[in-house]
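Removed from the display is one protein chain of the complex; every other protein chain stays in position.
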Amino acid sequence: MNPLITLIGSFLLLIALSVPIAFAIGLASIVTILQLGLPLTSVVNQMFASINSFPLLAVPFFLLLGRLMNDGGITDRLLRFADSTVGHIRGGLGHINVMVSMMFASLSGSAAADTASVGAVLIPAMKKSGYPAPFAVALTAASSVLGGIIPPSILMVIYGAFGNVSVGALFMGGVLPGILVGVMQMGYVYHVAKRHGIKATGTFSFGQMGRTALIATPPMLLPIIILGGITLGVFTATEAASVAVLIGAVLAFIVYRAIPLTKLPSILGDSVVAFSLPMFAVASAGIMGWLISYLGIAQEVANFILSVTQSRIGIMLLVMSFMLVIGTVLSPVTAVIIFLPIIQGLCLAADINQVHMALVVILSLTLGLITPPYGICLLIATQIGEVSMPRAFLAVLPLIGLILLVIIALILLPSVFLFLPQMMFPKAF
Amino acid sequence: AETLRLGTVVTAPHPWIDAAEAFKAEVEEATDNRITVQIFPGGQLGNDQTMVDEIRIGTTDMIIGGVMNVSPYVPQFEIFSLNYLFEDMDEFRAATAPDSPVFEYFDNAVTDAGVGLKLLSLTGGGTRNLSSNQGPVTEPSDLEGVKMRVTGSRLDADMWQAYGALTTSLPWTEIYTGMQTGVVGAFESTISGYFSSRLYEVAPYHAKTEHQIMMSHISMSENRFNRFSGEDQAIILAAAQHAGEHGTEKGEEYDAEFIQQFEELGVTVSEVDKQAFIDRALPLHDAFAEEHGLTELLQTIRDL
């Protein structure tokens, strides 16, 4: 049997049989490695290699921050303020979720960190105000993928570095699709809020807003400190996350006295378990990613695509579909690194602009962050929202559809989407 | 046919890729395709250390990369991270020649490290220069107080602190955003790395410090090598040596080609007071060699 069929087939079978995803990836890889007659030590070597990556450190920080904000009474204060500002608009909390993610996206390159931090605050709040839990989970995950689209984006930097494509042009190219996705999601929030009859809460009053603003001031300084610190070059995104945790802890333990210090060890212990879940899945996925490179599957895919179509739009649509499928099992960074030579080969063969193709690939892979089984943002959000994966999946489908629309528009209308990067980085074209 | 899987972290155009392709062509021709070589570029099989561990495990056969990335296994390699170790290209060529005492030293050091690697040849990976967004650098004092990105190696930090830089270790992939936001204001890299990762977009000042010629290695699984017949071993060694020479040559060629394009890209290229940079680096050579018991090796290199 072809090892690829063993790998993918056993993986899907194991998942269908309720094997935990991280272990299903591991077991499928073990079976394939045994079939190939290779040593099993590669399994542990690749598990280590895939989580031995500095940018991943931001995830635990933001998970802990979310926990401190919730237990420490920070969330309540922030939301009271948000409520007094936009609560009178239908779907206010949902809009806040998307808006916060768009702002967050312009700070960090990591979608997972956004899901963890925004989700920890807003998913419980949205549930409390009457949104269906799966929708709260799906929206949080779907809006946080903006982190990889709106610059800065770690994925774009890596694509540019490995693929010799202008990072600046990619950043510029991410702006329009990012804003589009955000605006469409807000439209969808309005629609859902209306359908579920979620009432606007109360009426607007400046006095109320002023009072809540005062209470919320200390925690609201948090994003300002992060944003200021990053733009002034005081710290990197990961370091900013650690500073935010420190401030959050000071507020929760000392200023608001909402959590007794004696609870600190148990909070830390629980947070470790919470972040170990997505990170252990990343470790397992690393084995599969390595196997796919090792087996040289990429080349077969390129040959297949060129045998199906030679047209630019056709090739881009096929690459998009392929990346959507791949993105469900591989992390975007791994996928980019594995398939870049093939993608760029296809661009040369069909005379497709490298920046254009890069944006299609990056958006498609980013979408993989919210598609099961291995959509890390959706996984984190389901964890926070205590929703089962199938229910979250159904709820996220329309949101996936919206992002797909943007990708297809990007493929069909290069002159619109490439206008900004072309103007700013003419040398990249 | 037997297939040798060869991994490297870079993508074309890069001297290591040229070396890999030269090796592949020669081995396949000389053995009539009895031995074939499959090249995995772009870090498909992992970073250098992951690949070395895969070679030890037995799934990967060969690697081409910078020697500093094997110094976790063979610490003596760290000597090549000293700035201004080689006086010029000729001395570098002399060191990498298969009959040089330097090659012999490292051939033994790699074997003695007991990590299952066999050093086939040493090669070049291009010249390393300094880039910044703070203005042109022409002498060491221009680095005074500048936040500079270095690798995690202590020696690397010491080398640049000697010029007054404030060093910070960051992963290679975070340089672009780090430069953009100002977490760091300068970094050093190969000319081709600066060019292909488009770091000139965030670091428009490129100083020709030429502080290192990147020592690189072509290595193979010791087990795998020993299983070949004497005749095949000779073919593999010869091919690796020719590939190494080709890589060094290509490195020079690319550097010249890329630097020519910099002005067009809006980069200010500056010449530096090289002697001033060398003078501050030399005391560190002796201190490093003494601390690591490599005084003899340092002398061997100086005598080349």
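Which chain is which? They are A and B, in the order written, and residues in each are numbered from 1.
Everything below uses one rule, namely that a residue touches a chain if its C-beta (ideal position, glycine included) is under 8 Å from a C-beta of that chain, and two chains touch if they have at least 3 such contacts.
What we mean here is this: contacts and distances are computed from a predicted model.
When the unshown chain is looked up in UniProt, the name that turns up among "TRAP transporter small permease protein", "Recombination protein RecR", "NADH-quinone oxidoreductase subunit F" or "Cytochrome aa3 subunit 2" is "TRAP transporter small permease protein". Screening B:Pro75, B:Gly135 or B:Gly266 for touch with the missing chain picks out B:Pro75. Checked against the full complex, the one of A:Gly187, A:Gly210 or A:Gly269 touching the unshown chain is A:Gly269.
Here one chain is not drawn; of B:Ser169, B:Gln233 or B:Thr295, the residue touching it is B:Ser169. The chain not displayed touches chain B at residues 49, 52-53, 56-57, 71-73, 75, 113-115, 147, 150-154, 157, 161, 166-169. Residue positions on chain A in contact with the hidden chain: 14-24, 26-27, 30, 39-41, 43-45, 47-48, 51-52, 54, 56-57, 60-61, 64, 234-235, 238-239, 242-243, 245-246, 265-266, 268-277, 279-281, 283, 372-373, 379, 382-383, 386-390, in rising order.
The rule we apply is simple: only the chains that are shown with their structure count from here on.
Look at where the CA atoms of chain A average out and do the same for chain B: the two points lie 35 Å apart. Across the complex, chain A is touched by residues 5, 11, 38, 40-47, 50, 53-54, 57-59, 147, 170-174, 176-178, 180-184, 196-198, 201, 265 of chain B.
In the complex of the two chains, the chain A residues touching chain B come out as 38-39, 41-42, 45-46, 49, 53-55, 109, 152, 154, 157-158, 160-168, 230-237, 290, 293-294, 296, 337-338, 340-341, 427.
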